[in-house]
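Complex shown without one protein chain; remaining protein chains in place.
For chain A:
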Amino acid sequence: MRTSLVFAMASSLGLLATQSALAAESADSNSMSRGAYIARTADCTACHTTDESKPFAGGLAMPTPMGDIYSTNITPDKSTGIGNYSLEDFTRVLREGVDKGGDHLYPAMPYTAYTKMSDSDIKALYDYFMNEVKPVNAPNQESDIPWPLSMRWPLMAWNWMFLDKGVYQADEQKSDAWNRGAYLVQGATHCSTCHTPRGLAMQEKGTDETEKGFLSGADLGGWHAFNITNDKAAGLGSWSDEDIVQYLKTGSVKGKAQAAGPMGEAVEHSFRFMSDSDLHAIATYLRSVPAVDDGKTMETSRFTQGEPVAVDMVVRGQDPEKAMDSSPGAELFMGNCATCHAADGSGSPDGYYPSLYHNSVVGTTHLDNLTRVILEGVHRENNHGELFMPAFGESLTDEQVATLVNFLTSTFGNPEATTTAEAVGKLRSKD
């Protein structure tokens, strides 16, 4: 069971030159089935599991400008789940965003990406859901979108305009690893869903590396999904392949970036279970995604901003009440952050507590992520244990959080980046 399983793709896809490029591989030293592995790569659990004791029973509220929509029960329960789906029904959902009843799904379901998955991967995924997932009786919840906006037929037109149906087509000019990476990034791991900016109709501006804007960064749900193109300043151009693999595996690259929010969840539920060869394939592909800069030339990237500053020297030896008035940012930092991140912002030597300089979220101009991490904290698992940062949303006011964020960027990060109490308040309401 522990043998590393390598699956040849179905012969029906023989038109593809590089069969091995699309072969799913199970995580090392892990006995999960091929279908379970594919479910990990597609991170189905991110949206379809709300209660850990009832995997895939759905019910996650996803806000849209028109009202909340809810993820559905995809357990094999016959009355409320997908127990009556045939392989054809299941394939149609992933490829076309149309359910068994003929209704169009909202494109919150990333079928514009899943459409690229191979027949054999979809079959394996289908077998996994039918045979390995426990049926849970949990009726689906109607969306809160009011009529007439709740009518779903216009989605047909949306699909006609924006859905690029069809299995991933390998590029014979590229390596197996590149093709495997492209297949995963464009398909199952659906990176583009968050990292590609969307147009007026909420469509992604590009679904592969040939389209300008693909993976160039976007704001979504109160978080910023960073530019992960190959641009040296704005994207991941300065990272090594190993950095990318380590980030996906652990959510942390010391002196560069740490995953929190939705990316933290993607690492926790999906990427850390993926094989090294798949993660390397993703890195290989990402390096080839054409660089998109952010409109101005940065002297240094968001990963290299800032340096250690001994903040304790500013406030030590003073009456703390007076120091709170004269240097409120420094006092908020010392009282709330410095115990773990160190008084000079250097974090811990092992990187468990990240440094605040040379830190993506402090060095960027997009302050949503830093602000939300302060408000909500971080709590996720990696393959070595749990990572935890307490939430400060209850103990600090909007004004204090803004003061702290501005202190952090001006001291350890990008001094041009500033926020306001109002902006903090707006992010707080997205909790």
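By definition in this document, a residue touches a chain if its C-beta (ideal position, glycine included) is under 8 Å from a C-beta of that chain, and two chains touch if they have at least 3 such contacts; residues count from 1.
Here is the rule we go by: contacts and distances are computed from a predicted model.
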Omitted chain, identified by the protein name its UniProt record gives, among "GMC family oxidoreductase", "Acyl carrier protein", "Thiazole synthase" or "Xanthine dehydrogenase, molybdenum binding subunit apoprotein": "GMC family oxidoreductase"
Which of A:M334, A:A402 or A:A417 contacts the chain that the document leaves out: A:M334
Omitted-chain contact residue, chosen from A:A46, A:A291 or A:M324: A:M324
Listed residues A:P139, A:G213 or A:P390, member touching the removed chain: A:P390
Residue in contact with the excluded chain [from A:A233, A:V315 or A:A402]: A:V315
For chain A, residues in touch with the removed chain: 312, 315-320, 323-324, 331-332, 334-336, 339-340, 348, 353, 377, 379, 385-386, 388-391, 394-395
